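And then chain A:
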Amino acid sequence: MATNLRPLHRACLLLLLLLLAAVPEARAQGFANLGQAAEGYAMPAPGPFAFPKDHGPHPGFRIEWWYVTANLEGADGTPYGIQWTLFRTALKPGADLGPGWSSAEGWMGHAALTTPERHFVAERRGRGGTGQAGVSLEKGFDAWIDEWRMQGPDIDHVRLNAEGPDFGYDLQLAAEGPLVAQGDGGYSVKSASGQASRYYSQPFYRVTGTLALPDGAVEVTGQAWLDREWSSQLLDATQEGWDWISLHFDSGAKLMGFVLREGSGGFTSATWIAPDGTPTPYPDGALRMTPLDRHAVQGRTVPVEWRVELPARDLDVTIAALNRDAWMATSVPYWEGPVTIEGSEGGRGYLEMTGYD
Partner candidate 1 sequence: MRRAALVALLSHWRRRPFQLLTLLLGLATATALWSGVQAINAEARASYDRAAGALGATPRPSLARADGTPMDEALFAALRRAGWLVTPLVEGRVETAGGSLRILGVDPFTLPGGDLPEGAAGDALDPAFLGLPGRLIVSPETAARIGGPELPPLIEVEGVAPGIAYADIPAAQALLGLDGQLSRFVLLDGQPGNRPPLDEVAPGLSLQQPQTGADMARLTDSFHLNLTAFGLLSFAVGLFIVRGTIGLAFEQRRPMFRTLRALGLPAATLLWLLLAELLVFALIAGAAGIALGYLVASALIPDVAATLRGLYGASVEGTLSIRPVWWLTGLGIAVLGTALAALSSLWQVARLPLLAPAQPRAWARASEAGLVWQGLAALGLAALSGLTIWLGSGLIAAFVMLGALLIAAALALPLVLYGALWIGARLAKRPLAQWFWADTRQQLPGLSLALMALLLALAANIGVGTMVSSFRLPFTGWLDQRLASELYVTADNPEQAERLTGWLAPRVQAILPIMNTDARIAGLPGEIYGVADDPTYRDNWPLIDRLPDVWDRVAAGDGVLINEQLARRTDTWSGGTIALPGWPGAPVVGVYSDYGNPLGQVLMGLDALRDRFPEVEALRFGLRLPRGEVAGLTRALTQDFGLSAENIVDQAALKAFSIQVFERTFTVSRALNVLTLAVAGFAILTSLLTLSAMRLPQLAPVWALGVTRRGLARLELVRALVLAGLTMLCALPVGLLLAWVLLAVINVAAFGWKLPLFLFPSDWVVLGALSLAAAGLAALWPALSIARIPPARLLQVFAHER
Partner candidate 2 sequence: MLEVRDLKKTFRSSGEVQQVLRGVSLSLERGATMALTGESGSGKSTLLHLVAGLDRPDSGTIVIGDTDVTAEDDRGRAALRRGKVGVVFQQFNLIPSLTVAANIAFQARLAGREDAPWSARLTDRLGLAEHARKYPEQLSGGQQQRVAIGRTLAAKPALVLADEPTGNLDEETGERVLDLMLDLVAETGAALLMVTHSSRLAQRMERQLHLERGAIRA
C-alpha cells in the first residue's frame, strides 16, 4: 500500500501558516502539529469518489487543496514551469464554519513561474465566506482566490490564471486521459496507526496559453498535473522533510514518488501510471532516490540533481532542475520547480523539496 506523504507536506505549509501561531498550546506537539488530534473533524473513509461533487470543497475536513504544476515550452523551445495551488483549511471543526465574514475557513494561493534564468513567486490569503476565495461547482468548475482562477465547464477543461507584481500566466488546460485514484482506490493510508486521506490526480492535461514575463508575453504549450486531496488527520512528525517528484515520460507513462527523510534512512513510495491511466502503487523501498548534486539557495543547500530508480519498472533516470534557484519564498518557504529527465526514459516533470533548513 502506497503511503503518500507529499500532500502531508503541503498540509504542513498550511498549518504552519494558519494554525501554528494560533494554537500556542499545540506547539509542544512537534513539527507543524502533525500529531494534533483531529477531534470534531470529518474522517476520510474508503470508497468510490462522487464526481463532480468531490471536485468541490469538503468543509468538514481540516485541510484540502487543488494543486497544479505544468511543464511548458515556448515556440523557440525554451522550457518553462508554472505552479498554481489553492489551499483550504478549516480553523475549527464542524461543517458549519460560520456565515460570511464570520467564517473560520482560511484559503491560501501560491503561484510560481519558472524560466531557465528566473523564478517568480506570489502568495495570496483570504477568508471563506466573503467571496474572496473558494471553489464552486454551480457552473462547471470554478476555483479562485482574488483574481487567480481555475475555471471551466468541467474539471477536465479549465482556464488557469494567476498574477504577481512582475509575472502572470493565462493557460487553457484540457485533459487527455482519465482521473487517477491514488492509494487504495483514492483512500490513501498514511501510517500504521490509521491516518489517511482522500486523493486523486489528473496527470493528463494538455496545455496551451500565454506567460506574462517582464520582457513580454510568451506563447507556450505543454502538459500539466493536478493533485486533489483532503484530510483531517496528519502523521506524527519525526521526519525532517520530503523530496517529491511527478514525472511525465516521453513514453506517455507517469511517475509520482517521494522520499520521506527520517534520520539517516527514509521512507519511499511511488505510483506508476500507465499511458492509459492505470495506476500501480509501489510500497516502501521500491523507489530509490539518490542526491547527485547540491545547490545553495536562500541560505539553504538543496539537492537539485537526483538519480531516480524504480527497478520494478527497469527505471533508472537522472532528473535535474531547470532552474536551480526555484525557491518558493512564501510564508513557509520550500523548493519547487521543473526538472528534465535523462536515462532509461526521457521527459520532464516537477520536483518539490521541503525541510532543508
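If you want to know what made the cut, all candidates are chains of the complex that A comes from, given by their letters.
Structural remarks
The rule is simple: a residue touches a chain if its C-beta (ideal position, glycine included) is under 8 Å from a C-beta of that chain, and two chains touch if they have at least 3 such contacts; residues count from 1.
Quantities reported herein were computed from a predicted structural model and do not represent experimental measurements.
The listed chains 1 or 2 are all part of this complex, yet only 1 touches chain A. Residue ranges of chain A in contact with candidate 1, taken from their complex: 18-19, 21-24, 91-92, 98, 100-104, 106-107, 122, 124-127, 130-132, 144, 146-147, 163-166, 168, 212.
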